[in-house]
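Data first, discussion second: the structure below is written as structure tokens.
A protein chain is absent from this complex, but the other protein chains hold their places.
Per-chain residue numbering starts at 1, and chain names A, B and C are given in the order in which the chains are listed.
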Amino acid sequence: MTSRPIATTRNVMGVPTGRLAVWWVLASETVLFGGLLGSYVMMRLRHGAWADQAANTNTWTGAFNTLVLLTSSLSAVLAHQAAERADGPKAALLLRCTILGGGVFLMVKAFEWTHEIREGFTITSGLFWSFYYTAAGLHAAHVVAGMVIMFIVSLTAARNEELHRVENVGIYWHFVDVVWIFLFPLLYIAK
Amino acid sequence: MAQRTLAGASHHDATSYVAIWGVLCALLGVSVLGPMAGVRFLTLITAFGIAIVKAYMVCRYFMHLSIEKKWVVYILGFMLALMVVFFGGVAPDVSRHEGLRWQKTYVEPARTDGER
Amino acid sequence: MISWYVTQASSYAADVDDLFLLIALIVGAFFLAAEVVLFSLIVKFRARPGVKARYLAGEKTSETRWVSYPHYLVLVFDIIIVAAALRVWFDVKIDLPPAEERVRIIAQQWAWTFVHAGPDGQLDTADDIRTVNVLNLQVSRLYHFELHSKDTLHSFSVPAFRLKQDAVPGRSIVGWFRPTVTGEFDIQCAELCGIGHGLMAARVRIRSAAAQAAWMETAPRMPQLAAVTPAVTARGGER
Partner (left out) sequence: MSGLATHPAVHHDRGFVTYLWSTDHKVIAMQYLFTGMLMALIGGFAVYVFRMQLAFPGQSVPLFGRVSSGQYNSLVTMHGTIMIFWVAMPVLLAAFGNFLIPLMLGCDDMVFPRVNRLSYQVFLLSAVVLVASFFVSGGAFGGAWTAYPPLSANAAYNLTRYGATLWVVAVALEFVAFLLGGVNFITTAMNSRAPGMRMFDVPIVVWMIVIASILFMASVGPLLAGAVMLVFDQVLGTGFYDPATGGDPILWQHLFWFFGHPEVYVVLLPAMGIVAEVIAVFSRKKLFGFRTIVYTAVATGVISFFVWAHHQFVAGIDPRMASLFTITTLIISVPIAEMVFCYIATLYGGSITLATPMLWALAFVAEFLLGGVTGIFLGAAGADIYLHDTYFVLAHFHYTFFPIAIIGAFTGITFWFPKMFGRMMDERLGKIHFWVTIIAFNVIFIPLFITGAAGDHRRIFDYSGFPDLATPGLQRLRITATMGLVSLLSVQPVFFYNFIRSMVRGPIASANPWRANTLEWSAPSPPPHGNFAELPVVYRGPYEYSTEDREDDFWPQHLPDDSPTPVASVGDRRSA
């Protein structure tokens, strides 16, 4: 393993360095999604007419995807709990369940999008659809990033090493879930 | 691995996480059934109210923000406050058809079902 | 001070210049005072052999008062400047005195189109006069302008009027001015709008009432084109 600098061993503010860094990453992500969703909400307030564009989104797939992400959040927090109990292999298994959840989420979204695009609602067929694909797309990119990081963490966790990373990637995953919790009503319920 | 000592706070055992998950799913169900009731204003309130409750539960129980250091919550709170400031400063220009001394000049596609 | 370079040709030009002068005096005084203190301290406390510096933490009030007094002074003068600035801002941009005549200004990539109300004084009537890059006004007549843009952002800026207002595509923005002197002044585009941004020079010609009426008689009447909305823009096409 790399010889880690002594700087990381210090813990002056009482929060482990890894987790402190994840909180700061979340702070910058909050502002990123805040800006995008804020712009979308402002545009929705101006354009009442988007409601009938939004009527074409399938609430059931959105609801199912929310369920999938909530479940993957559950397995992420259970993985963190297993890591707290120094049970690396169990944590790694639960992390892989979370990755599976993310995969299902992306698959459902893929089917949903192909259906909508085949029906003619592409990213350029109106500003609602532009925001719909941009916001959901940016969120999906964060889901993919989370899945990749989680896979790397599950490799080391399986060998009972660096178990604190399980919690850190879990916090990031919960953030991605919270973003979707707000995306769901904005894109699917506001009709 | 720095074992995090949770002095005082009750450490959630497995069952309570699943319980919280159950509550979250129930809230999801309500927010989906809301539109069936058809009252547009009610669905928006329930949908976004429930979203805020769900977000709070995930942050508190799953991200353990309740037992995290206070200033971490303040940092995230500061960022959200900035978004409120951004919304407050920009909404008068972007979310309206006309304001003092200006008005929109492009034609709004008429709503098909007539109800604004 | 601005009037040394640019004549005051509109009713609120003097207000803007006075505000500029007020700020210049206050801010200039602060600037000179700070520079004088800075340079005198540098000269006075140059290193001299055997003389040690003093240990001033700047925590005790006896020391910090030297910073707090200028600090409060800055606060007080800021309030004065805000009050003066908002008064001028209210007069020029928020308040809209009743118009004696309206004129429509359409900005496009690299030219200004002006639609004058013509002899009957009403816009959108058969006798409107449409000119390109020359705005013809009558002295001491209060005009409302309707600012449109066909393509990108432009900015209708008449330095002689101390007037500037961005033309935003998709919006029509209303403002007012009242020319107070006859003559001919520059109109510039103050928002980068592509390669021709520097070539969008236009002129505003202010005439006396009689000369304006004479001009109206001789000006060619052009057919009234469809109202300008971006939906008709070159790139447009219905969405």
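Just so we're on the same page, contacts are C-beta pairs under 8 Å (C-beta built on N, C-alpha and C of every residue); 3 or more make two chains touch, one makes a residue touch a chain.
Predicted model only: the values in this text are computed from it and were never measured.
Peer 1: Which of the visible chains would the unseen chain be in contact with across the whole complex?
Peer 2: Looking at the complete complex, the unshown chain comes into contact with A, B, C.
Peer 1: Taking the entire complex into account, which one of C:V27, C:V134 or C:A214 touches the absent chain?
Peer 2: Residue touching the absent chain, from the options given: C:V27.
Peer 1: Mind listing the subunit A residues that contact the chain we can't see here?
Peer 2: 1-3, 5-8, 10-13, 15, 17, 20-21, 24-25, 27-36, 38-39, 42-43, 46-47, 123-124, 126-127, 130-131, 134, 138
Peer 1: Tell me where the left-out chain touches subunit B, residue by residue.
Peer 2: Residues 78-79, 82, 85-86, 89-90, 92-94, 99-102, 104-106, 108 of subunit B touch the chain that is not shown.
Peer 1: Contact with the hidden chain only, please: which subunit C residues?
Peer 2: On the subunit C side, contact with the omitted chain comes from 1-2, 5-6, 15-16, 19-20, 23-24, 26-28, 30-31, 34-35, 37-39, 41-42, 45-48, 51-59, 63-64, 66-67, 70-71, 74-75, 78, 81-82, 84-90, 92-94, 109, 151-153, 155, 157, 159-160, 162-166, 168-171, 173, 185-186, 188-199, 201, 203, 230-231, 233-237, 239.
By definition in this document, only the chains that are shown with their structure count from here on.
Peer 1: Which chain's mean C-alpha position is the greatest distance from subunit A's?
Peer 2: In terms of C-alpha centroids, the chain at the greatest distance from subunit A is C.
Peer 1: Quick one: report the Å distance separating subunit B from subunit C, using the average Cα coordinate of each chain.
Peer 2: Measuring from centre to centre gives 42 Å for this pair.
Peer 1: For subunit A versus subunit B, what separation do you get between their C-alpha means, in angstrom?
Peer 2: The separation of the two C-alpha centroids amounts to 15 Å.
Peer 1: Can you check how far apart subunit A and subunit C are, centre to centre, with Cα atoms defining each centre and the answer in Å?
Peer 2: 47
Peer 1: Would you mind listing the residues of subunit A that make contact with two or more other chains?
Peer 2: Within subunit A, no residue touches at least two other chains.
Peer 1: Give me the residue numbers in subunit C that touch at least two other chains, ranges are fine.
Peer 2: There are none in subunit C.
Peer 1: Applying the document's contact rule, which stretches of subunit B touch subunit C when the two form their complex?
Peer 2: Interface residues on the subunit B side: 100-107.
Peer 1: Help me check something: in the complex, which residues belonging to subunit B touch subunit A?
Peer 2: Result: residues 1-4, 12, 14, 17-18, 21, 24-25, 28, 31-32, 34-35, 43-44, 47-48, 50-51, 54-55, 58-59, 61-63, 68-69, 71-72, 75-76, 78-80, 82-83, 86-87, 90-91, 94-97, 108-113, 116 of subunit B touch subunit A.
Peer 1: If you look only at subunit C, which of its residues touch subunit B in the complex?
Peer 2: These residues of subunit C touch subunit B: 93-94, 96, 148, 168, 170-175, 229-231.
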